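Pasting a structure below so you can have a look.
All protein chains but one are shown in place.
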Amino acid sequence: MTATAGPRPARRPGLARRVLDANLPYQLLAFAVFAGVWEVYAREWGGLLIPSFTETVEATAELLGSAELWRAMWVSNQALVLGFGIAVLAGVPAGILLGRFRLAERLADVYLNILLVTPMAAIIPLLVMSVGFGLASRVILVTIFSIVMIVVNSRTGVRQVDPALIEMARSFGASERQVWTRVLLPGALPAIMTGIRLGLGRAVTGMVIVELLMVSTALGGLILEYRGLFKAPLLYGTIVIILAEALLLISAARWCERKLTRWAGSA
Amino acid sequence: MSALVERRGATAVRRRRLSWRRLPAAPVSLAAGAVLWELIGRVADVPFFPPLTTVLGRLADMVSSGQIIGSLGDSLLNLALGFGISLAAGLAVGVAMGRYRKVEAALGVYVYALLTAPSLVFAPIFFSLLGEGRGSIVAVVVMYTVFIVIINTASAIRTVPGHLVEMARSYGARETQVLLRVILPAAAPMIMAGVRLGVGRAVTGMINGEMFIAVVGLGRIVTQAGGRFDGASVLAVLLVIIAVALGAVALVQAVDRRITRWVPKTTKDGL
Partner (left out) sequence: MIQIRGLSKSFVGQDGSVVHALRDVDLDIDENEFLTILGPSGCGKTTLLKAVAGLIPWNDGDILIDGSAVRGPGPERSMVFQNFALLPWATVLDNVGFGLRMRGIGRAERDERARALIEMVGLSGFETKRPGELSGGMQQRVGIARALAVEPRVLLMDEPFGAVDEQTRRLLQEELLSIWERRRMTVVFITHSMEEAVLLGDRVVLMSARPGQIAEIVPVPLPRPRSSDVGAIERSSDYVEVTAYLWDRLRDMHTEHRPSKVAG
């Protein structure tokens, strides 16, 4: 957008230019500024509740070496794996059916729209009342958090498959089953994968939220405990670790998504 | 293609389908859901799933005692503050990211990371920074809302067709004129798509923040009622929350329709 008119010789950009054009230096710079501001703020005005950047880094390292954290990780992630697994196994077929059958979709639409904007956390008390503070309520909440995204995206995926492709398949004598396996499902796959990735993000959110709001065990429990004990660096360290896990999982999902649906980008 | 075999009956079938299509699905579906809720609630007879009538009765009590109105006001204030801040900050950062490659390079990954991260874990941090009060709740709302606004604004600005900008330049438009007269209007539909998503997330942030920092608002009532194992109150407040969420989204959609009236219908669905 900065191009100015006039003759200019075409030349291979120099090394300095190429470094400046890459993203990494700017990312590092942004991070350094963030860390520096944090460090100075915490040292000058921090007090007991706000650890400095370096204290947080140290505490994070310390936590990563502690058995307590890994035990909490294990407990939290049980709910994540189970809940998210159920959401995928139930959500993808449900979404596909809604995408194919107009009447079902028209009836379900209003509920999906409500569920998409409703803060699910508000039902946590009901869950606890019905199944207690154990694993079950955490699993159910993770499922509820993630399934809507999966259903909605799978439905959209099936709906957006070009009707001309279905017609084409029919013209070659494809049976209903072949239309499904050769056209509808492959065509919907990118959107389904997107739904699964977004659903995973929400599943992690659900896992953390239920522990923070009601069932204070595992990772969420650690946060509450460190806060109660005014162990600010450990509190911040735990948050860093939770964020890191969320980002790792989501990056992994994004990587899978790219692998499986490379054609969608180029088409 | 079994339809072909009975093609003479095709018109009759279509007519029947048409009458189905004319029936408004949402009210029918909601009514069925309400009946089902009432029945299941009565049959099951468990404290965590009271029948609809019980919940509505409790809601009426809570409204007449003034409990709902006060908390609703607090919640809406949290929502308005958080959403307003997110809108201002999100548009500013988003325009900068969309317009200047270096800003995008510096901030892009972090914005994406924070968009997908579980936002509520930041609540304890806001707690330590801003104390146990409205400030922290508003900060949580911002955390939920601002990143989606940034990302949509940035990509909206970036995808404005270059030929429009060139056209404006060819008529001698200055940089600010290009931004205000061409880029922002052309980017408006996609920016508004981000704002629409943002308002939904803002309501979620408001409730989650209020439940965690249980000092004001509807979220606090939920937490307290949950502590008393009072299922009817939780569901009554949940209904209010859903109404707030749908109302907020509808409001933004109305604004959106005014702003993006020029967009042809077919492309609008695609956004």
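Read from first to last, the chains carry the letters A and B; within each, the first residue is number 1.
Going forward, a residue touches a chain if its C-beta (ideal position, glycine included) is under 8 Å from a C-beta of that chain, and two chains touch if they have at least 3 such contacts.
What you see is a predicted model; the values in this text were computed from it and never measured.
Trainee: Looking at the whole complex, which of A:W74, A:F101 or A:W263 touches the chain that is not displayed?
Mentor: Answering carefully, the residue with contact to the hidden chain is A:W263.
Trainee: Which residue from A:L135, A:A174 or A:V240 sits in contact with the chain not drawn here?
Mentor: A:A174
Trainee: Tell me where the left-out chain touches chain A, residue by residue.
Mentor: 162, 164-165, 167-175, 178, 182-183, 186-187, 189, 261, 263-264, 266-267
The definition used in the following text is that only the chains that are shown with their structure count from here on.
Trainee: For chain A and chain B, what's the span in angstrom between their mean Cα positions?
Mentor: Those two chain centres are 18 Å apart.
Trainee: Of all residues in chain B, which touch chain A in the complex?
Mentor: Against chain A, the touching part of chain B is residues 1, 20, 25-26, 28-30, 32-33, 46-49, 99, 102, 105-110, 113, 116-125, 127-129, 165, 200, 203-204, 206-208, 211-212, 219, 222-223, 225-227, 229, 231, 234-235, 237-238, 241-242, 245-246, 249.
Trainee: Hey, which residues of chain A end up touching chain B in the complex?
Mentor: Chain A reaches chain B through residues 1, 22-23, 26-27, 29-31, 49-50, 103, 106-111, 114, 116-130, 170, 201, 204-205, 207-209, 212-214, 223, 227, 232, 235-236, 239, 242-243, 246-247, 250.
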